[in-house]
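Complex shown without one protein chain; remaining protein chains in place.
Let's turn to chain A:
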């Protein structure tokens, strides 16, 4: 019994509970110890006994210190069926042979069986825990820096690219006479789709309204050509992708983009942010003619008899989202009517209006 130490009965981090057995009485040699009925817990590291009546009373012995044990069927816990106790002993034998406590050390080193050690044991425990926390932190840091190694390499390359384009742009400026204007324009457009020389960033222009104003101005310049190409209208998601791909480094957040687009009108830019009934947001050219769009939609539908949003998209080379918005708008204006069935949603010319 002198090998047992007082314990709080709590398991350590790497320790696992194997089996527990109720109704176990402890005997010290031939004499009954001053301990009554309790519960025996076998873990990977120690054998714990806790008094059922007084939970504070808890002792434990590290498995490493168990030299020998034997099963005595008679006299041990007459209340408990011998079968279950036999199982308990089988598990104890297993644990002792596996010696799992050796591979997963507890922070608290196995105390020697003298009572005066208890004070020092606790202090060692805390230091051990602190050490463990420090180890874990170092591990995490290492993992994170490893994960971002590739990204930082990419950032370095991107910086080089922006530097390169800037230097070429300057060279063009200097050598204005040697290169034809046409080539200069073409090269500038390549630059534009590849990377802007001086992206407007939060550092240069701060955050808030001023930032959004500057951003709106820049967007106004960037988006003119792409908008013309796409028939005067682009979904905000398309704008987001285009702009961020061009910026390369200091990417825009969706909120910043939306806030900047909202300022187009006040800045007298030739662009507008427009929100459809369905909630879809687009950027469209000021010069974009609604009537023209709708009448052309009507022509297309009349031509084909009827169209779905997908068919219309294919016809115009637009995204399905935008083409559906166009059809819905034409329906709202009364030029089209809908046929909604299991076959899908189709749009027809509004014969209710045109035919008597």
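By definition in this document, contacts are C-beta pairs under 8 Å (C-beta built on N, C-alpha and C of every residue); 3 or more make two chains touch, one makes a residue touch a chain; residues count from 1.
We adopt the following convention: contacts and distances are computed from a predicted model.
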Looking at what's absent rather than what's present, what does UniProt name the missing chain, "THUM3 protein", "1-aminocyclopropane-1-carboxylate synthase", "Vacuolar protein-sorting-associated protein 25" or "tRNA (guanine(10)-N(2))-methyltransferase TRMT11"?
"Vacuolar protein-sorting-associated protein 25"
Missing-chain contact, candidates A:255, A:291 or A:340, resolves to A:340
For a quick check of understanding: of A:15, A:51, A:256 or A:331, which residue touches the chain that isn't displayed?
A:331
Which residue numbers on chain A touch the omitted chain?
306, 331-332, 334, 337-341, 343, 346, 348, 350-353, 355
